[in-house]
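Here it is: the structure, laid out below.
The complex appears here minus one protein chain, its other protein chains still in place.
For clarity, chains are labelled A and B in written order, and residue numbers in each chain start from 1.
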Amino acid sequence: MTTAWVYAELAGGVLDGSAAELLTTARTLADEVAAIALGPGATATAADLGAAGAATVYASDDEVFASHSGGPQAFVLGGLIEEHRPSIVLFPGSYEGRDVAGRVQARTGSTLMANAIAVPAIDRARTEIFGGMTVVDVQLQGPEPHLVLVRPRSVTAEPTGGTATIVAVPAEIPEADLGARLVERHEEAATGPKLEEARVIVSGGRGLGGPDAFAMLDALASAIGGAAVGASRAAVDAGWVPYSYQIGQTGKTVKPDVYIAAGISGALQHVVGMKGAKRIVAINKDPEAPILKMADLGVVGDVFEVIPALTEEIRRRSGS
Amino acid sequence: MNVVVCTKHVPNPQGTPTLGPDHLLVRSGVEGALDPGDEYGLELALQLVERHGGEVTAVSMGPDDALAAVQRALAMGAHRGVLVTDDVLRGADALVTARVLAAAIQRQPAELVIAGVESTDGYTGTVPVTVAALLGHPSVTAVRALELEGDALRVERQTESGYDVYACPTPALITVTAGATEPRYPSLKGIMQAKQKPLDRLTAADLGLAPEDLRSSQTVVEVVDAPPPPGGEIVEGDTAVGRIADLLADAGAI
Partner (left out) sequence: MVLFVRRARPRLDVLRTARPDGRTDEPGVRARREVVQVLGQRKLFQKAVPGVMHATIFWGFLILLPTIAEAMLAVIDPAWTLPYLGHAAWFAFLQDAFAALVAIAVGVAFWIRKVQRPDRFRGSHMREADLILLTILGIVTSLLLWNASRIALGYADHPSAAPVANALSGLFSGGRGTEVAERILVWTHLLLVLGFLTYLPRSKHLHILTAAPNVYLAKNAPSGYLTPLRIDLDAADADVRFGAAVATDLTRKQVLDLYSCTECGRCQEVCPAWATGKPLSPKLLIMGLRDQVVAETSAIVAATPSGTVELQPLVPNAVTDEVVWDCVTCGACVRECPVDIEHVDTIVDLRRNLVMAESRFPPEAGAMLRGVETAEDPWGQPASARTDWARGLDDVHVLEPGDPPPEVLFWVGCAGAFDERAQATTRSIARLLIAAGVEVAILGPRERCTGDPARRMGHEYLFQILAEQNVETLNGAGVTKIVASCAHCFNTLANEYPDYGGDYEVVHHTELLSTLIREGRLAPGAGADGTVTYHDACYLGRHNGRFDAPREVLHGAGAATVEMPRNRERSFCCGAGGARMWMEEGGDARINETRFAEAAATGADTVAVACPYCFVMLDDAAKASGSSVRVADVATLLAASVLPEPAT
């Protein structure tokens, strides 16, 4: 009998959306599907995990999982794996997913595949390489369980409406496996992710006309979530935003998944800073603007209409 | 304090890498460089050692021309270099790489091991924590700042909405984010001095690794060109907003 496990990520007692997606994939791979939820509020998520497809939920509400990063989770998961021997374990492709899976790999000696966009079989995973230009199918070999990190939102979650059996897991973590301890949390509402790290960047140029228009971009970035706001040199020179926003030849070089350029013409001096983006969207009034030609999706339009409309649309889609 | 920095030589960071007929990354004959992500780690390590004393060792695994990455690290100011190069390691996967690096790192006593969050050619982002687990070190990833406080480290870890602060006992392993600091540009003097610095070349056997430890457990079986990304097209009008939202969804951003 094959078993597929899903590592369910919790943040502040709330289940991350990746869990449901992973469970949907897991159901296609094995007869038995289980989820592991570790941290305060874990047991309470069992209902949602069951509804998403887990037959069993291994849970612990212990505080130790919230106050330490990676170590305790890997220890517990490693122990469970040794006891129950699943065929495959799916992780979200987040910092936590990587931290836990990477540690578990050292213990189990099994293969780990990252950035998967699909898992066609228990021993097969699919990924995109070279900035998304090439798709590669990889055979997973070696001892089970295969460990696979799956990119968020590469699969749509399909609930089953089932219920899960909860198995309480003891959280007796040896001192040596605790690792680093969380001391403080800082929320920087305005800053969010740094430009160099952001997965999505919304950037404004001369076409925005003034500093106030950047509030529009802030709103879009918030709606997207985890997005950062940048600017071309023209906007910085004009004093609309500080130099830390500048992307380009004399500013920062960024490689986000999506770069949205609003009111930016696309001169080489700016392009060199963002050409590594996986997908480029450009909005410009001028149909001849060079950026429209190099963008994956170029929109000829007024940024003052398109950006707010886009923000609305995103809010609508994410149901907020 | 002594610091070990993991440095990777990546092919063609500016251009487009390619897979060879054996489905492995084409590395030879391609202009390569020290992974820009590793430079941040190197810079943090050099700053730490400048403040607290000690030495920085650059450790790398790769084919012969990966020497360039170690030399760059030495030119920036690292004190010694270690390159593990062996034909048997060609095509090594994340686990093998982690075992090799852990074995090489074990030979240098160090309070801290630093790596980049992910390499620009591999993007797995898991090798460093696997190395940490093999070494028995605690780890914190996505660090944007750190300071030594007594025997422990105070690290700031980047999060989606800001940062978290962790107290991490040493010896430890951390991975640093891009933009954590401004890497120094090696001076010519640095490049010249690099030639005098100790550089060890090791094989897998030197590290005491058995053949079964080095077997990769992943094989690429099929390579296809990805479907062209939705676009390279220009739109206007009412459908535009929907198209942008579709693209964002497609990219997993919303």
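To be clear about the criterion, contacts are C-beta pairs under 8 Å (C-beta built on N, C-alpha and C of every residue); 3 or more make two chains touch, one makes a residue touch a chain.
If you're wondering where the values come from, they're calculated on a predicted model, not measured in any experiment.
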| item | value |
| --- | --- |
| Which displayed chains the unshown chain touches | A, B |
| Touch criterion as defined above, residue of B:Met192, B:Ala205 or B:Val224 at the omitted chain | B:Met192 |
| Touch with the omitted chain, as defined above, among A:Thr43, A:Ser222 or A:Thr253 | A:Thr253 |
| Contact residue for the chain not shown (choose from A:Glu63, A:Glu82, A:Glu184 or A:Asp237) | A:Asp237 |
| Per the touch definition above, residue among A:His84, A:Arg206 or A:Arg317 touching the missing chain | A:Arg206 |
| Contact footprint on chain A, counting only the chain that is left out | 206, 234, 237-238, 243, 249-251, 253, 266-269, 272, 290 |
| Missing-partner contacts on chain B, residue numbers | 13-16, 31, 33, 182, 184-193, 195-196 |
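Basically, only the chains that are shown with their structure count from here on.
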| item | value |
| --- | --- |
| Rounded Å distance between chain A and chain B, as computed from the means of their C-alpha atoms | 20 |
| Complex contacts: residues of chain A adjacent to chain B | 69-71, 74, 95, 98-99, 101-103, 105-107, 109-115, 124, 128-130, 132-142, 149, 151-154, 176, 178-189, 191-197, 199-200, 224-227, 252, 257-258, 260, 278-279, 281, 283, 287, 292, 295-301, 306, 309-310, 313-314, 317-318 |
| Chain A-facing residues of chain B, complex | 16-19, 23, 93-95, 98, 123-130, 132-134, 136, 138-142, 144, 154-155, 157-158, 160-169, 172, 177-179, 215, 217-226, 229-237, 240-245, 247-249, 251-254 |
